[in-house]
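I have a structure here, written as structure tokens, and I will follow up with some questions on it.
Only one protein chain is missing; all other protein chains are in place.
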Amino acid sequence: MRVIAVIGRSACSVAESAAAEEVGALLAENNVAVVCGGLGGVMEAACRGARSRGGFTIGILPGNDRSSANCWISLPIVTGTGQARNIAVVRSSDAVIAIGGAYGTLSEIAFALDSGIPVVGITTWRLAESDAGPVPIHEAGTPREAVDLALRLAAEKE
Amino acid sequence: MRVIAVIGRSACSVAESAAAEEVGALLAENNVAVVCGGLGGVMEAACRGARSRGGFTIGILPGNDRSSANCWISLPIVTGTGQARNIAVVRSSDAVIAIGGAYGTLSEIAFALDSGIPVVGITTWRLAESDAGPVPIHEAGTPREAVDLALRLAAEKE
Amino acid sequence: MRVIAVIGRSACSVAESAAAEEVGALLAENNVAVVCGGLGGVMEAACRGARSRGGFTIGILPGNDRSSANCWISLPIVTGTGQARNIAVVRSSDAVIAIGGAYGTLSEIAFALDSGIPVVGITTWRLAESDAGPVPIHEAGTPREAVDLALRLAAEKE
Partner (left out) sequence: MRVIAVIGRSACSVAESAAAEEVGALLAENNVAVVCGGLGGVMEAACRGARSRGGFTIGILPGNDRSSANCWISLPIVTGTGQARNIAVVRSSDAVIAIGGAYGTLSEIAFALDSGIPVVGITTWRLAESDAGPVPIHEAGTPREAVDLALRLAAEKE
């Protein structure tokens, strides 16, 4: 099962929500499961989009029970470990699509890059070049571009 | 999706492996997904049994990549948090079936009971009565009995 | 710095609280730091006892800030990982003294035994013999006996 993470804020903008929903729908059309942090905002929109196309969605939750999962989650994983679940969200995926996002999203981008998992961003964090060279966040202009890029990067990684 | 955890040692006995395989097969026949710690022994046998009946298996891994997952895992969740993943294994399930097991399994039984998740055991840990009354580990004599009991307890819990 | 964990319920009995306070005081008199889960009940009583003798107390907290720490904690460690901090409490110690306790305490005993860290118990969990032989929870009748035993076991382990 190919799995792509969609990450972003639980309190997101209308534009971020629309982008996330389209990303989710396109991933499902490509038979790719969506993994996310399981809560609202970008996470919920991505799952709603995926389910609208018959997709499969995994929510890796920070809390101690399933009640916090958004209603479009097919499979809730209840970690009980708070934001340590951010690590699991990205490490369980073949590629990551970041949509907007605040510091929690930044931590997920950091863990993904640390693990060699490709990151595609739609108006997300931009990092200045570091000692290790340019930071490989692949910028995409549209949901379709982001999904195409993420699928290609995931395939190349195999 | 109904999900039942199968827990036990990665280095298990032949009898435990046979029991786990039958448990996995019976869960799949009942359209229940198997969640486990994703490694070998009881975990692997349960997944092999489930897959032999077309079932779905989730492996919640302690390490940092998928390479440690047994080959019968449909969906690896890569937590990167070591044995803290034991919490996720039981909290993500509707009921737990423990087969044999050492101290890691005991920690999972403790977290399940702490969370009010029913635990069925096949020759697993027996806990002396505590101040809080008898410890509700439901003993089962056979894999079929364990699966029937776990399904009934999971249904009652809803 | 020698460190001994004191574990037990946040909602404990008067007898457990008295035992924990005496254990904490005796550890401090022996120049041993107390590590615990940082919250109330047994944890708070052990810290209060230690501080009454000028001891040093470490609280490994489940939540996201220091506000939940009991007021006798010298050094709060804020893990943000919920009950996964139970692992850190026992693995950071040279020996564990369990006083009473419910399922959370049982998970800590399991992680300690799994890590080869000696466990001394005062009216705590009793585990039936497993396949691996008798479970090495050393029972102590009094706080002094528990502290003497824990100190000896910690020294032997070196």
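What to note about this one:
Each chain carries a letter (A, B and C) given by its place in the written order, and its residues are counted from 1.
In the analysis below, contacts are C-beta pairs under 8 Å (C-beta built on N, C-alpha and C of every residue); 3 or more make two chains touch, one makes a residue touch a chain.
Note that the structure is predicted; figures quoted are calculated from it, not measured.
Listed residues C:Cys47, C:Ala88 or C:Ile109: the one in touch with the omitted chain is C:Ala88. When the omitted chain is restored, the residue from C:Ile7, C:Val23 or C:Val78 that touches it is C:Val78.
Remark: the residues of chain A touching the chain excluded from display are 81-84, 87, 100, 102-104, 106-107, 109-111, 113-114, 125-128, 130-132.
Although one chain is not displayed, chain C still touches it through residues 1, 3, 33, 58, 60, 64-65, 74-81, 84-85, 87-88, 91-92, 111, 115. Residues 64, 80-84 are the ones on chain B that touch the missing chain.
We take it that only the chains that are shown with their structure count from here on.
Closest to the protein's overall CA centre, chain by chain, comes B.
Taking only C-alpha atoms, you rotate chain A by 180 degrees to land it on chain B; that is to the nearest 5.
A straight line joining the Cα centres of chain A and chain B is 28 Å long. Chain contacts: chain A has residues 64, 80-81, 84 touching two or more partner chains.
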